[in-house]
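Shown here: the complex without one of its protein chains, the others still in place.
As written, the chain order gives the labels A and B, with residue 1 at the start of each chain.
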Amino acid sequence: MAGYKHLETLRELVTLHGGPGFEHQVRDRIRTAFSEYTTDLRVDTLGNLIGVVAGEGEGPRPRILLSAHMDEIALVVSRIEAGGFLRVVQTGGFDPRTLVGQEVYVHTKEGRYLGIVGSKPPHLTAPEERTKAAPLEELFIDIARPESSVRKLVQIGDRVTLARDVYSLQNDRLAGKSLDNRTSVAIILETLEVLKKLRHTADVYVVASVQEEIGVRGAATVGYGVNPDIAIAIDVTFGDFPGQAADEGFELDGGPAISYGPNLHMKVFRHLTAIADREGIPYQVELSQGPVGADARAFQIARAGIATALVGIPLRYMHTSVETGAYRDIVACGRLLAQYIADVDAATVEDLSCY
Amino acid sequence: MLLKRLSEAMGPSGFEDEIRNVIREEVTPLVQDIRTDVLGNLLVKHGVDKPGPRVMLDAHMDEVGLMIVQVCENGRENGLLKFRALGGIDPRVLVSKPVFIGEARIPGVIGAKPIHLQAASERRKPLAMDQLYIDIGARDAKEARSLVKPGDVAIFATQFGEIGEGAIKGKSFDDRLGCALLIEALRESYDLPLFGAFTVQEEIGLRGAQAAAYGINPDIAIALEGTVCFDVVGAPSHGQSTVMGAGPALTVQDGQTIADRRFLDFMIHVAEKHDIPYQLRRVKGGSNDFGAIHKVRAGVIGGGISVPVRYIHAPAQVASLDDFNNSLLLVKAVLREIEQGGFSL
Partner (left out) sequence: MKDLITRLAQEIAPSGSERALMLQWMQELKAVADETLVDTLGNGIATKRGEGPHIMLAAHADEPGVMVIDIDADGFLRVIAMGSLEPAELVSRQVEFTNGVRGVIGLEDGVKLADASLNHLYVDIGANSREDAEKRIQIGLGGVVVQPLYELAGNRLAGRALDNRVGCAIAIAAFRELAAACRHVTLALTAQNAVGGRGARTAAYQINPDLALIIDAAPASDVPSGKATALSLGKGPAIKIMDGTAIVPLAVKDHLIAAAGTLGMDVQYEVWPGGKSDAGAVQLSVDGINIGGVSYPARYVGATQTVVDLADVENALKLVLEAAKTYEVR
């Protein structure tokens, strides 16, 4: 897997830890990555990282926002039980069945401690119990220390994230945790890399947003604060897998999925697909019938409304520690967005309000 | 006829092009200023620039509908279309209904296995949406794809018409009746800054109205709606919501709003003063655009005026012309009273 500009950045990003409201470590790394392309960087009240890459020419210039949420699904310590076992609640949607036997990190004031999500050995499990999946409330985390030591180290409210190395699979595919949505951060970086060589009049606001996994909260305030002409959310979608409906799974290596539906501006959608066709970039169309589960949901209705798009790569095993995606899709999506940005001018923006 | 044009126009949530064009044609001669915003809301300005309350009348253009998501290719599904709902549709009303698909209005029918071939136990179970198909008569996927593509939207093929005594039937009375009220209200002029918002995407979360209200920044807003009416056999008083023929329905609360009692009392006062019958909507839940509008910025005072609609969100809906006409009288009377300073902020 050589020759990809930001592959190593992504491999690093998916081993960093950042749940909703706990994104600082990831944000610091992204800030370093963004600073290769702009020095105009700021962090808003909620913690969204906002970088501006200025366009050419006299203003007013079109303003395009690209957002990739940087938070990952995480857990929060809610109780410390007798014996020093930790109970947790979730920030973001886990399938508790995927947590059993999982290694995790507990992030405390004193540092980070490895823990295991405990499971009952089969020897002690009655046959009827084996057919039942335990809910999150029944799971516990064991950091293998005596209760007195746990109570000294761990405080209620401490965050817990998945511990998982990143794996290189065949065909430039990566597997690991938090590819949802750090792959989209890599898309922003690949976009900026292509954009360096292109001329564009639009000011580009690159945003690593916070708290998407608990209800697109960062997007609500960054949409209001930046109030761009066009907001493009970049987020992963479902990779094709047996048992999924035809319109709910997308091929890995099939190019980015471009979303279509009420939440997405029809003209931006058509413009994106036209650019992809022109540039020979493969893409797939994802249909939606209501507000989407991504930053675009909040962007569209910020202030008096924003023209919104949603693109992203397909990912298998979403919201597990082995999320799997293809770097080739990231590169294709970066090319698409850069070429799109270069094609937007003042007339494009004016046309968005003409129905 | 305005109601027929509005009722039969196509405009599922997010795909309001046809209905928007119809409304634009109707209102352009009536107003000083007309524009669309970036979400597709059709916004008009009517009345005068002067200090005093900025009044926003709202009616949503969109209707519940279907989106084609797959042209089936294999075996006995070959050439049939899979679909999903745009907005809240009870799948039980879909079986055996004709639909029109896309701008070209390709006709199709929603099919089901004949009753003869169903076991008694099967017949008692409602069919889920993913068990249903739209059949446009195509022989195979290739032919179907030449006419329809995934992402195309479909509406019920219901014709508007009169029914019974003083009643009308048709599709999408929610909220084409509201659109008609707003258009009719704009035929008169008012001595106040009046804004009309024909909004998009109400059925999927009051989304157009939120952005429209932020942009207009009104002092007073009134949502004009078609609302739930179930005054039918077997429904107890508290299960009816509204009664057809009993006049425009005012909201005391719904899923998104607790009525502002000051404005509600004002509307009641206006109705009584002008001898216009009215009723209070008696149901938990549901919502209209005012739910989004009243929470915008520092909050907006106002309420809703609704025409009772039987079988709302189903293919064939019924409403009373008297209710419609009385709703219009009430809307205009409320505007006149505001104009004359009858409601102080």
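In this text, a residue touches a chain if its C-beta (ideal position, glycine included) is under 8 Å from a C-beta of that chain, and two chains touch if they have at least 3 such contacts.
Everything quoted here is computed from the prediction, not taken from an experiment.
Participant: In the complete assembly, which of A:Ser67, A:Gln211 or A:Thr348 touches the absent chain?
Facilitator: In the full complex, the listed residue that touches the missing chain is A:Gln211.
Participant: So which of A:Thr38, A:Ser78, A:Thr273 or A:Ser353 would be touching the chain we can't see?
Facilitator: Answering carefully, the residue with contact to the hidden chain is A:Ser78.
Participant: Considering the complete complex, identify which of B:Val109, B:Leu264 or B:Leu321 is in touch with the unshown chain.
Facilitator: With B:Val109, B:Leu264 or B:Leu321 as choices, the missing chain is touched by B:Leu264.
Participant: Of B:Asn21, B:Thr36, B:Asn78 or B:Gln253, which sits in contact with the chain we cannot see?
Facilitator: B:Gln253
Participant: Of the residues in chain A, which ones touch the absent chain?
Facilitator: So the residues of chain A touching the unseen chain are 20-22, 24, 44-48, 76-80, 89-91, 137, 155-157, 211, 214, 217, 220-222, 224-225.
Participant: Identify the residues of chain B touching the omitted chain, counting contacts across the whole complex.
Facilitator: 236-239, 252-253, 258-261, 264, 280, 282-284, 294-295, 297-301
Throughout what follows, only the chains that are shown with their structure count from here on.
Participant: Whole-Å distance, chain A centre to chain B centre, using C-alpha means?
Facilitator: Between these chains, centre-to-centre, one finds 36 Å.
Participant: Of all residues in chain A, which touch chain B in the complex?
Facilitator: Answer in residue numbers: 245-247, 260-263, 265, 285, 287, 289-291, 300-301, 303-307, 352-355.
Participant: Under the touch definition given earlier, write down the residues of chain B that touch chain A in their complex.
Facilitator: 13-15, 17, 20, 35-42, 67, 69-70, 82, 84-87, 130, 150-151, 200-201, 204-205, 207-208, 210-212, 214-215
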